[in-house]
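A single protein chain has been omitted; all remaining protein chains appear in their positions.
== chain A ==
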Amino acid sequence: MGRHIKGPLDQFNVTELIGLKFDILGKFYLAITNISLYLALVLVVIVSIFYFGDNDSKLVPNKWSIVLETFFASLKGMVKDQIGLAYEVYLPLIFSIFFFFLTGNLISNIPYSFAANASAVVSIGYSLTFLLGVTIISLFKHGNKFFRNFIPEGTPLALVPLLVAIEFTSYTARGFSLGVRMFANLFSGHCLLAILSVFGNQLLSVS
């Protein structure tokens, strides 16, 4: 019974790897952790896909460049449907989000690896910063007309304060909820996998 039993939640521990530790103001600290390792791994994987798919501007595509180009074409079509005519400005953003989280999640399916997107900071923090960024961009672009977003057309004047409150909360909650969706899915999925594997091992082993 001296064996330290790992629970299913221990897989999400953020441990420091190399021990490079910076204490900022005695309270916050910055280190090279396993999250940073796996995020770097995500970056390396994506960059290597782009490197292999770089066909030297030949017309006939590589195997890897077929992959890249199908991703590009499907994402471009999706973005064009949603945003409309001035969509090309926002294509790198959508593309980067898509690829980053996709490869992060796929890497976490490998056994004994770490789910970088299962941490609350990465998922929810990303969605909140994205919401903030989008609000700032739209404020700069549209000015005061941005606040027309919160009033649906054709509402009677008496209902406007209530509706504005509701729309505003839904707008801010959307930033939070999108991150929570991904976080909850990954967290619960990996927890389930850990539990199943541990109990399956205990069930099926003879000891």
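Note that in this section a residue touches a chain if its C-beta (ideal position, glycine included) is under 8 Å from a C-beta of that chain, and two chains touch if they have at least 3 such contacts; residues count from 1.
The rule is short, and it goes like this: contacts and distances are computed from a predicted model.
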Consult the UniProt record of the chain that does not appear here and report its protein name from "VPS35 endosomal protein-sorting factor-like", "Putative ATP synthase protein YMF19", "Armadillo repeat-containing protein 4 isoform X2" or "Methyltransferase type 11 domain-containing protein". "Putative ATP synthase protein YMF19"
Residue of A:Phe52, A:Phe72, A:Tyr87 or A:Phe150 in touch with the missing chain, whole complex considered: A:Phe72
By the document's definition of touch, the residue of A:Leu39, A:Val79 or A:Ile107 touching the omitted chain is A:Leu39
Contact residue for the chain not shown (choose from A:Gly77, A:Gly125 or A:Gly200): A:Gly125
Touching the absent chain in the whole complex: find that residue among A:Ser57, A:Asn144 or A:Ser205. A:Ser57
Even though one chain is hidden, which residues of chain A still touch it in the full complex? 9-10, 12-14, 24, 28-31, 33, 35-36, 39-40, 42-43, 46-47, 50, 53-55, 57, 59, 61, 65, 68-69, 72-73, 91-93, 95-96, 99-100, 118-122, 125-126, 183, 187
